[in-house]
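Quick one: the structure is below, questions incoming.
The complex appears here without one of its protein chains, the remainder shown in place.
Going by the order they are written in, the chains are A, B and C; count residues from 1 in each one.
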Amino acid sequence: MPDQEFNQELVVNVGPQHPSTHGVGRILLNLDGDIVRKAELIIGHLHRGIEKMAENRTYLQVVPLTDRLDYVGSMYANWAYCRAVEKAAAIDVPERAEYLRVIVCEMQRIASHMMSVGSSGADSGAFTVFVYAFDLRERIVELFEQLCGARLTYSYVRPGGVAFDAPDGWADAVLAEMRKLPTGLEELDKLLFGNVIARGRLKGVGIMSTEQAIAWGATGPVARGSGVALDIRRQDAYSVYPRIGFDVVVGDNGDAYDRARCRLLECFESVRIIEQAITQMPEGPILTDGIPRLIAPPKGDAYARIESARGTLGVYTVSDGGAKPYRVHFRSPAFCNVSLISRLAPSHVLSDLGVILGSLDPVFGEVDR
Amino acid sequence: MRSYLFGVLWGFAAAILIALTALFGVWWERKVAGRMQMRFGPQQAGPAGVLQTLADTVKLVVKEDITPNLADVPVFKLMPYLVFVPSASAFAVIPFANGWAPFNTEASALFFLAVPGMGALGMLLAGWASHNTYGSLGGVRAAAQLVSYELPRTLSVLSLVVLAGTTSAVGIRGAWQWWWIVVLAPAFAVYFISSIAEVNRGPFDLPEAESELVAGYFVDYSGIRWAIFMMVEYSGIVAASLFGAATFLGGGLGIPGPLGVLLFVAFTVAFTTMMIWVKWSFPRLRPDQLMSFAWKVLTPVALVQLLVAGVVSAL
Amino acid sequence: MSTADTDGTRRLDPDLDPDGSCGTAPSATAAAHPTVVHATNEYSSGVRGAFERCASLFVGLGITAGRMRARPKTLRYPFERLTLSPRWRGALRLTGLLGTDEVSTIQADCASYNARIGEMAAAGGLPPCTGNCPANVDARGQALYLAKGMSAEAYELVRLRNVLPGTMGRICHYPCESACKRNHYDEPIAIRPLHRVAYEGFQQVRAERVRPLPVTRGQRVAVIGSGPSGLAAAFDLMQQGYEVHCFEKEGKPGGALYSGVPAYRLPRDILHGEIDDLVAMGLRITSGVEVGVDMPIRHLIDEYDAVLIATGLQSSRMLPLPGADAEGVMGALEFLKVGNLTGDVGISGKRVLVVGGGNVAVDCARVALRVGASQVQMTSLESMDELPAHPWEIEEALDEGVVALCAWGPHSVMAEDGCVTGMRMQSVVSVFDAHGRFAPQFADEYMEVEADIVLFAIGQASDLHRLVEGSGLELTERGILPVDRTLMTTQADGVFACGEVVTGPGSAIGSIASGHEAAVSIHRYLQGIDLAEGRAFRPDLQCPRYGDVDLEGLQATRLRAKMPMAHPEERAKDFRSVELGITEAEGLREAQRCLQCESGVCVGCAFCARACPDYAIDVERVDDPDNRHVARYDLDLTKCCFCGLCAEQCPTGALRHTAQYELAFYHRDLMVFDKQEMQRPEEGSRATGADGCAGGGCD
Partner (left out) sequence: MTTTFAATMASIAEKFKSAVLADSDGVADACIRVEREELLGLATELAAKGFDQLEMVTAVDYRDRIGLIYRLVSATLSASLVVRCDLPAEQPRVVSLAGIWPAADSQEREVLDLFGVAFDGHPCPKRIFLPDDFCGHPLRKDFESPTLIRRPDLI
């Protein structure tokens, strides 16, 4: 009987201050040599209590809060929250505002996927991929800056429409960028996903079957990487998505490679959506007029969900008839996806831990709320 | 007595030469990597940022080098030197000119290959001494990697020795023929790849993998001690390029006179740039892939190359 | 040898052989059926796979080498700086502050007034209240002066575009208040009552203020009719230096305001007081002269350089119903004229039925109550909420006891031996057809209503037959004078027309507005300038619709001054004033509530502080009339998250974002921008560094 004391596992504390945890997550690893035996996710370092803060603000003042949720994709959080408020207060949205929302959120999806694909490259050591991905992201953030004056936290989507109309010449600038983007994306695909070392690092790592994906509550590219063809834009067919043709990107093996590549191919779909949306966008008002300054939806609940870059982003609001929401809850896809790490990491090498976590694409603003 | 004094002076000159190569290496890497990533690289300190690394060195010298309280202090303090001395001594045997090397002995080629290997012990102990889980993991990986890449590197240089008939680097350089380039191309490839691994760079930088172990065995070093580890790495690159250019390409294709020297320097810079280019283009290998690549790919190729070299030298 | 994955991937050929079509540009087929794209791709097996693996390495090297040739994209900071978009949400700044900057009032003469309004609207500086008023009265300027206690200046500023401020303060249908931005926050500013406050303030200093206007031009203009439109045109022309002579056929001037509007709405002394001011300023009015009867119009055309027909609508339109000629059936205008002027129409104790749903009908009903009618009923085609009369007029009438029978159309008048006993009414299904045109549909359900007197208030018409004899003007077969509605010219040279005779039944302020247009045309005609060329017209603006605000829980100071009303029963007995008017102090406070919209000067209304999610703004205003200023305006940058909600809520547009985002400060108190710092120049200041971006010094 080997002495118990010798095969004691090495406990390593990865994070919260660590380059590859995509933010302030902390993973307590039990290592047997290089093999991970147990990974326990400890989160909460970025918990600001957004849901508690939202209970003491008016419905419009919660919009800047939703920027700080998924700060890499703040357009989604705005839109999901505004859809919930519009559903609760029965506010309708003009046609042009719906198109602007779709265009802006698909651009945000590309920017967010670039962040994720770039960091899955950086996790596996290819730092240049991270820089190229951020170059593509920079072009989109530049367009956002021209649209609403901010680069990260936009507060652009408002209950009943959007805050600013597209400046003249903006739509053509977006179209021009969307024509140049596919070449950049293909280059990234060749540089990272084509590379034999990267495939070696990403393939066969963190495998999740389709049933596991559904049972464990994974959504978005993380679930689609395992073959779950679940896309809320397709399922709920909300806003003007029914009028726009796009495909759902699905992976077969459910490993880190498929999840990351799903994100890259979704960017192509987003480019298609944006081009169609811009051509179909009508003229007209961007905000329904007659929305009171203090929106006070009648008593009752409302739930609205959209397909964010990380998955099903749902917003559940309870209203007591007053000007401040009684309760706001964000069904955060990053929170559900990142808690898979404790199920996917065991029996992998330490180097794979960063790759698996990167493929789950957590943003700890949305995880901790 | 004079020769002793002469030796000490020569030692200082070598140390300064090595420091200069390291400075050049760091600056050149930051410039090339910058341009690859669509940015300028250092540009403010001096023309095109040339004095940037000098400024860094001054900062590192002045910076306080912290010793972790639980560290094994004497070992912790000694390790940078134990790692630096072997890799610096490699410069002594590089045939800079036809027939001349600072320290010309019979088996200088093998000396160049064997002595840096001792650095592995230094890295292992450095990681262990800093009493840091990441440090020890990095040290263990460094040792495993250096040991497993010694073999293909030595075999590739052996095929050179077989063709040249002598094991002294100066002799190899003297006996260089042009058709060696054709015959020894795979050997050079193996030599180049394994020397990247030897220096812990490029796709093989497992010991100091930023995204996993933060900084590997020198994670707890700071100030001048950390600078020495950096000097080891960059002088290692330049040493490998110099030796590669000198032996595999006969130091400027054997052309005497200033043109030869110019070619020799050009080849060295080219090989250094290749190493930088490879590091910034590829992701990092996993430890098991690293090992299997060394034993299952590089070593067989080097052995076959040795066979070919033996047959050719018999003709 | 295709790879393992299915045909779905038409995006990227996985194995990297050079000829592979690396993804066509995404096809823009709109409704492509939703296929599933497979993201997984593997290397092919065997030797070909090995070749692909090595090729992938060299492709990677090729891409990074390719990028080395391109020029780097980063900037050589700090020599090269980012160019920011104009909408950049940097640190906030105030373009103007009450107390240090002055809000501009619209002081322009009638010729250039419309151009000034158009230019303000284009620059986004036109307040919605001025924009929505037909005559573009500067209500913002009036509130500004009243808040400083300068009611005389306020009166004169309003009089520029609204010739009878005191009168209009009582009878205007105030479209300005529905456009007031304060509807968005709590309650609109009471602009109409403020006209009355300005009028009362002006009365104290009336003696010194009313000076005869200098006559600087030789031409003389004749105005037929002294209604609001005529007087407006006359006043404009007097200000231009012309000599104006006004002819009124009634005993006293005022036109419809005198004979049509009942005294409980508009006391006569106020109307005639203001007209006397005009006379004192040089207007010659000869009453009792009916042009076309006592004096031919040809005489005016020869005598004067320009003639303006502003007679308004004189006769009420009657319905050719069976029995309509019975005794006891009267027209609205005739009834009102006699009721208002003499007071006894001989209907005391009788039952009155008013046919019609407009303002004139409501006036008839309420006057009938006051002159002794025992019971007053109103019938109208439209249903209750579609009534064309103003809602507050209807409400006041119903309070006073008038019974409204809505959605009933007149069928015939029942009469016994010549005098009226009642009317047969037919129920109405719909009033307007699909395109909104007046096409009533009747059901065959009938009802009788007993009444002794029937008043038809279903519209008015002008009878100009006698007026136009010998003037060369022909009337259309329906008796309407053909007039160019934009330039107010008629066929005859030098003869113009304005007021309800041109626009048809409308509001008093609408007539005044057409008076201004006529004055501009006359001025250009007399100066020989081409009427249409370069003629600026009033921009038509959409008044924004505001969501309803629930007011309970708001501090009382934010709410609107309540207009005290006379008790319904008492006021129904005689012609005393219905609205009792607000006091001077209430007027002052109400004027201080005005947000000075689009002025670019912060008035300390603190709506930005209320809009801020993090309560980063703290505003305090000092309100004593002679030194009204914003005492404190602190923006705490440690709390501000640059979300921009405050700048959107700022009614004056004073709170703006700048391009300053490098805001690291050395001292804690530099982080709180006080009043001075908020008014920093666009480039920079002590807190944001000389060029606005270098960050604060550590002084």
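Operating definition for what follows: a residue touches a chain if its C-beta (ideal position, glycine included) is under 8 Å from a C-beta of that chain, and two chains touch if they have at least 3 such contacts.
Everything numeric here is computed off the predicted structure, so don't read it as measured data.
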**OP:** Give the labels of the shown chains that the missing chain contacts, considering the complete complex.
**Re:** A, C
**OP:** Identify the residue among A:87, A:151 or A:203 that touches the chain left out of the display.
**Re:** A:87
**OP:** Taking the full complex into account, find the residue in A:120, A:312 or A:351 that is in contact with the omitted chain.
**Re:** A:312
Original post:
In the whole complex, what residues of chain C lie against the chain that is missing from view?
Top reply: 553, 609-610, 615
Subject >> Interface with the undisplayed chain - residues on chain A >> reply: 43-44, 47, 49, 51-52, 56, 58, 87-88, 214-217, 219, 230, 235, 294, 300-303, 305, 312, 314, 316, 318, 323, 326-327, 329, 331, 335-336, 339, 343, 368-369
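Just so we're on the same page, only the chains that are shown with their structure count from here on.
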Subject >> Topology of the chain contact graph, where touching chains are joined (line, ring, star, complete, other) >> reply: complete
Subject >> Of A-B and A-C, pair with higher C-beta contact tally >> reply: A-C
Subject >> Far-end chain from chain B, centres as C-alpha averages >> reply: C
**OP:** Measure off the straight-line distance from the CA centroid of chain B to the CA centroid of chain C, and report it in whole Å.
**Re:** 82
Subject >> Distance from the mean Cα position of chain B to that of chain A, given in whole angstrom >> reply: 43
**OP:** Pull out every residue in chain C that's touching 2 or more other chains.
**Re:** 57, 60, 63-64, 67, 73
Subject >> Multi-partner residues of chain B (each touching 2 or more other chains) >> reply: 36-39, 280-282
**OP:** Going by the contact rule at the top, pick out the chain C residues touching chain A in the complex.
**Re:** 5, 11-12, 16, 22-23, 25-41, 43, 52-54, 56-57, 59-60, 63-64, 67, 73, 84-85, 87-89, 184-185, 544-550, 611-613, 641-645, 648-649, 657
Subject >> Residues of chain B that touch chain A when the two form their complex >> reply: 33, 36-39, 133-134, 137, 203, 205-206, 209-212, 214, 280-289
Subject >> Interface residues, chain C side, partner chain B - complex >> reply: 57, 60-61, 63-65, 67-68, 70, 72-74, 76
